[in-house]
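Not every chain of the complex is shown here; the ones you see sit where they belong.
Order as written gives the chain letters A, B, C and D; numbering starts at 1 within each chain.
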Amino acid sequence: MTDINMQQTGSEASRKRLEIIRASLSRRHRAEAIFKGLGIAAIVLALALVGTLFWQVFSKGTPSLFQSTLHLDITFDPEVVEVGPAPEAGSGLSPAEYEEAYLDWRRALALVNWNELIANAIRDVSGTEIDGGDVRALVDNNAGLVLRSRFQDNPDLLGQTVPMDLLVSANGDNWLKGTIDRDLPDERQQLSADTRNLLDELRADDVITMDFAWHLFTNVDSRTAPASAGLAGAFMGSLYMMLIVIVLAVPIGVASAIYLEEFAPQNRITDLIEVNINNLAAVPSIVFGLLGAAVFINYFHLPISAPLVGGLVLTLMTLPTIIIATRAALKAVSPSLRQAALGLGASKTQMVFQHVLPVTFPSILTATIIGVAQALGETAPLLLIGMNAFVASVPASPLDQATALPVQVYLWQGNENRNFFEARTSAAIIVLLGLMLVLNAIAIFLRTRLERRG
Amino acid sequence: MNSLVVAAVLLVLLGLAYQVGWSRSRTVAVGADRRLHSRPAYHGTLAAIWVLVPVALVLGLWALFGPGVTDSYIRSQIPADVAASLEPAQLNNAMARIRSIASGYGVLGEPQPFENQAGQALRQFQLISFLIVIAAAAGLGVLALFAARRRITPALRARNQVEAVVNALLVACSAVAILTTIGIVVSLLFEAIRFFTFISPVDFFFGTVWNPRFSTTGTGGEGDYGLIPLLWGTVMVAFIAMFVAVPVGLMSAIYLSQYAHPRLRSTVKPIIEVLAGIPTIVYGFFALVTVGPFLSGIGNAVGLDIRATSAATAGLVMGIMIIPFISSLSDDILRQVPKSLRDGSLGLGATRSETIRKVILPAALPGIVGAFLLAISRAIGETMIVVLAAGNSPILRLNPFEPTSTVTVTIVNQLTGDTDFAGPQSLVAFALGLTLFAMTLVLNVAALLIVRRFREQYE
Amino acid sequence: QSRDTIQIAGSSTVLPFASIVAEEFGAAYPEFNTPVVGSGGSSGGLRQFCEGVGENTIDIANASRKMRAGEVEACAEAGVEDIREIVIGYDGIVFAVGADQGDFALEPIHVYKALAAQVPQDGEMVDNPYTNWSEIDSSLPDQDIALAIPASNHGTREVFEENVVLPGCEAAELPEMNEDEMEAACLNFRQDVVTEIAGDYTETLARLEANPSTMGVFGLSFYDQNRDTLKVATVSGVEPTMDSIAAGDYPVSRPLQFYVKGAHIGVIPGLEEYVQFFLSDQIAGAGGRLEEAGLIPASEEFRSTEVSDFMDGTQFEASAE
Amino acid sequence: MDMIAGRGNMAEQNTDKAAKVDTLSDRRVRVSTRDVCVFYGEKQALYDVSIDVPDRAVTSFIGPSGCGKSTFLRCINRMNDTIEGARVTGKIDLDGDDVYDPSLDVVELRSRIGMVFQKPNPFPKSVYENIAYGPKIHGLANSKSDLDEIVVSSLRKAGLFEEVKDRLHEPGTGLSGGQQQRLCIARAIAVGPEVILMDEPCSALDPIATAVIEELIDELRENFTIVIVTHSMQQAARVSQKTAFFHLGKLIEEGPTEQIFTNPVHKQTQDYIMGRIG
């Protein structure tokens, strides 16, 4: 504004006042810009951190999503596979007897030297003469079992030649991927020079290719055959725990939230419950582990390492989250909806279950998903209830022993074959993060839809 | 199979009861002045509840005592002389074989005559007892149904009664949370007391050296169990975490709630919240593999001795983990500050940052402090990051670039180590757990009190 | 229906070996499930082991140390009386530095002097003055002293103290003092250069990578798997190898064992077979699967005595302390 | 002055309407209250209110903000029960039955005394479900066709049927404000109440929607006893036959609307109507 205008304003005091204010304006606007800049910087930093974390995990993990795979034509040579025909069910045997006979046949299979079949096949493609020991260095220990189960499922293969994909051993994989320094002297290498040369040769001939590691999702954990270790068991364990959490935590959580928010009289006791629930939400997860070990395992004698116990512990951990979120959602329902129902002569229970609850459904769902996702990623309490176990089978029920995905990550990151398992751990993390992201994305999707509607 | 039958019987009974209650209520309601107090559906539900209770009682009792009864029956079927000659384990084995025979599956090898006999007897016993139980349950259910049916009058307040049952169920569900707390306290207290029979509480709470020993080495003493170094480590890591998380989290919350365009907000907020969904084990791995070496690299570059696994590493990564926690909570709280306050300040000619710093933040402060306290309690309770990244060195040190250890990590270490499980070496974990519980309790009550006062301020 | 999977828990040192055996066992015996091997440390394993007898308790506890008298007592109180011990082989404990560091030929006294809080000098105990290995002994490389040793929750720590530090302490000829003081003086480590590792060996390795001059304490099998990054030190002139340890020449080793719950034999299917399979030549013998994985095998006759003692029901008795 | 003429007009209108009904004093008393006091915790919000509400007429409560109009209205169908800390003393009768009798079921009471709120609050369900809800929970319909009939006739009575007949199964929240409010009235009617309480039913509506609702209220009084709270004196004058004026928690004056607006007895009433207070 110009001075002429100032004069029009007339009042001397007013002019002086304006001058004072103007004098400081540029400083104030600078402060404003700095403050806003700090805000932007904080956001950028936070986003950068998310980015770095994901980039790190993905760049480390992707290599192990691909693994050196050996493509061989395996001949089930009857001279090596010396077993009789498989027994048949029925045929006058009682179930117990049939089982016994079948077991005998499988025992015979277990004694077959499957590695010799592999050695033969490798000799056929490379012309190199190798023995059983070399095969073990070259091919994952699991390979023999793969042949065996292939044959067990289909005994007619005897004498036939079939193409099969076998995994290269973990050390072989390291060598081919270069995760171990290829220039190191012999005595510091895990593999003999011959084996290394053979690997390079097979790779050059495309007998070995880098294939997508499907077995990471279909196999269970393995120590003897690290290259074939997979997440199937841990995944099922986590799945069971999630189901238990959903089945228990949601109804109980929602019910207690309803009681506390809608029915409970305002008194000391409900105050206490409220403090208690808020506190439970913040109690370190490890303490829940101690509780689980003491109550579920020692007192109720539930099985160790079972997803059931894990699920129960995680349920107790998730409950407060769900209760608090549900209460917030109930609180947010407009009083006018409640009045409308009550005014029509609905009872309080009818009002809550027929009107209030349906409206809060999306928020409860969101809270549930987030709570379950948190539970899914929890590790510490599981260590104390024996879920940090080596389990080489897929649990068939929540009562069977199992691990969970995050625990598997923990176990793998401590594996001594670091060259191999560091990437493996990252791959497991990718899977775990993928699950988390999907769950969170669903939650966020629901919430934004809810916000838009509300 | 059996459980299927039971479930089917139960379902049929309940369905029947519901139907009876429903139609009976409609029949009695005929007539001018006989308006039903409650809808027929409530009468049906009430009848079903009446039936469910006795049936569930019978089945529950059988589930509880049935196996014991069957066991003693099998034992009674094994000839006394045979039974006497068997070791307990063998006896169990024999009983399992008998069960197997009774199930019709057969056993390997030639069953002994007494096994065969017992198997047949058991088969009959199982059938009969099963029938009896089912009959008893069903009979009681039907009786209850009749009783319920007779109670049905137009004036019967079936709705109120059903609602009372629902209410009771709700109360039972809320009790779970209380039971959990009781469970925690009792299970920790018990073992912690045992620990204190070895080590005096004074030495534990005020000791400055953490050095538990194997009882066979050294002087045969138990070692030192001073809590202070662990507590110090915990506090230091939590402090570093807050030091990282508070500025970043709070400033992002401020930007998102006060400056950002809604569209920006709705994209950025979920991305930051992704950080909250990442399992802590992943953070731990991130710290161990990326952040630690990175920090120590920086240290080398500037000539500072920074350990890869240190309080700083753990704190930094934990801070990243807590960022979304703080930014989300603060964002909510900042948005709760009435718009009228903001308008009031802007209307006086304040700039936005002045408004935020001088009006909105002070108004939201109690709530934000509450959020901070919750975040601290989360930092204190965090385990996996510290397990992997703090270096597990329970020594009282001021330098944050040195390894340290925390209460949670020590719990894991002491419980999963090679120490004597009956000795203080592993019992200490429970005392530590109790300490941790008490700490979070105090923090939470503080947070709650602060948040409550905050709520009052606007209303 | 009783449990049909063998349940094992315990020492993380034994865990890799036990897991391998469990897998091989599952493959070799189609009639039995693959046993489940929990980790949780010797302590955690024995705690579960001594919870009682029955389906919901474990059958076998792996341990990297002997069971203690107090634990046997606790076991008995819970009804676990028939405990059978099986020694499966030996674990070598090695000192290693980064592969590009100097060569170490360690004596126990070097280690003692490097990590003790106070060392004798002219008949007096003074604060440890050494900062470089070459100050301790000119034969050692010119390298800053930094040590990563297992924390006291590890069984390895006990072996380390008994077989290295105490002998070193003795050799250092401490001034006259009574036994308790002596032990305290021997086992009091300085904190500036010594890092205690409560986690597993990967953590020690991470410490080495971060600070390349650090010397770490590892299990032999771990070193073996990481030969590309690690270089091992000799102790008392002996290089740690399978052979030198099996022969008893290398001083720092310990037995690994597991404990079987006698009451579960015949109840949990496959328990006896598991034990026999574990100690068979193809598994725990020389050239067997476990040697490949880094376990130092026990002699053949020792193993056969272990098996026959087990089959005879010989019960474990804790050595009096 | 024009203004005076305007006022005069209004008074005339009232007389017109009053002609439709016989004199108020002839009418049966539907709701009668005696010495009703209401406390919110420590604070007393109403002091000794005694008033009779005549059958099939519109009674309006006016008074400045916070004077307790809503509070009193909520006493009549015991909606105050749902407010934490609210306490009611005195006696309220509906057709001679004590409303606060412990043996009386509030659910039944509220089915006899319907309520319409300030802000239209349809359930987030379809139009049909909104209206069918009440009859369903009270068991007023034995079959689907019964229910259909109730829904249609309620919508008709609320003058909404023509507008929504093609959208019966679309969400009630999708209607315009005025339609929503009529939906709420239809919903209240569907239960077949005897008395309908309305708490500032037009305050959230625009003038046109307000006019429609006022007309509706005028029609409804042929079948229902209506009590309406309003902050607009003009509205009270337009729709009601009896008016009660509240001030600071006290019932200052009540009487036929015409008389209250043209010839109030109390100074306070006069001040309020003249715009001197409020």
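Rule of thumb we're sticking to: a contact is a pair of C-beta atoms (placed from the backbone, for glycine too) under 8 Å apart; a residue touches a chain by one contact, two chains touch by 3 or more.
Keep in mind it's a predicted model, so treat the numbers as computed, not measured.
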* To do: Please express the complete complex as a composition formula over the shown chain labels.
  => A x1, B x1, C x1, D x2
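Criterion: only the chains that are shown with their structure count from here on.
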* Of the chains present, which has its C-alpha mean closest to the combined C-alpha mean? -> B
* To do: Would you mind telling me which chain pair, B-C or B-D, is linked by more contacting C-beta pairs?
  => B-C
* Asked: Cα centroid separation between chain B and chain D, in whole Å?
  -> 50
* **Between chain C and chain A, distance of the C-alpha-averaged centres to the nearest whole Å** => 32
* Centre to centre, by mean C-alpha position, how many angstrom separate chain C and chain D? -> 85
* Sequence positions of chain A contacting 2 or more other chains -> 347, 383, 388, 413
* **Residues of chain B engaged with two or more neighbouring chains** => 159, 288, 387-388, 415-416
* **Interchain contacts (touch definition) - all pairs** => A-B, A-C, A-D, B-C, B-D
* For chain C, which residues count as touching chain B in their complex? -> 2, 11-13, 39-44, 46-47, 50, 63-65, 68, 70-71, 73-74, 151-158, 161-162, 180, 183-184, 187, 191, 195-199, 203, 206-207, 209-211, 263-267, 321
* To do: Going by the contact rule at the top, pick out the chain B residues touching chain C in the complex.
  => 88-90, 92-93, 96, 211-220, 223, 288, 292-293, 296, 307-309, 387-388, 391-395, 397, 403, 405, 409-410, 413-423, 425-426
* **Sites on chain D touched by chain B in the complex** => 105, 107, 137-139
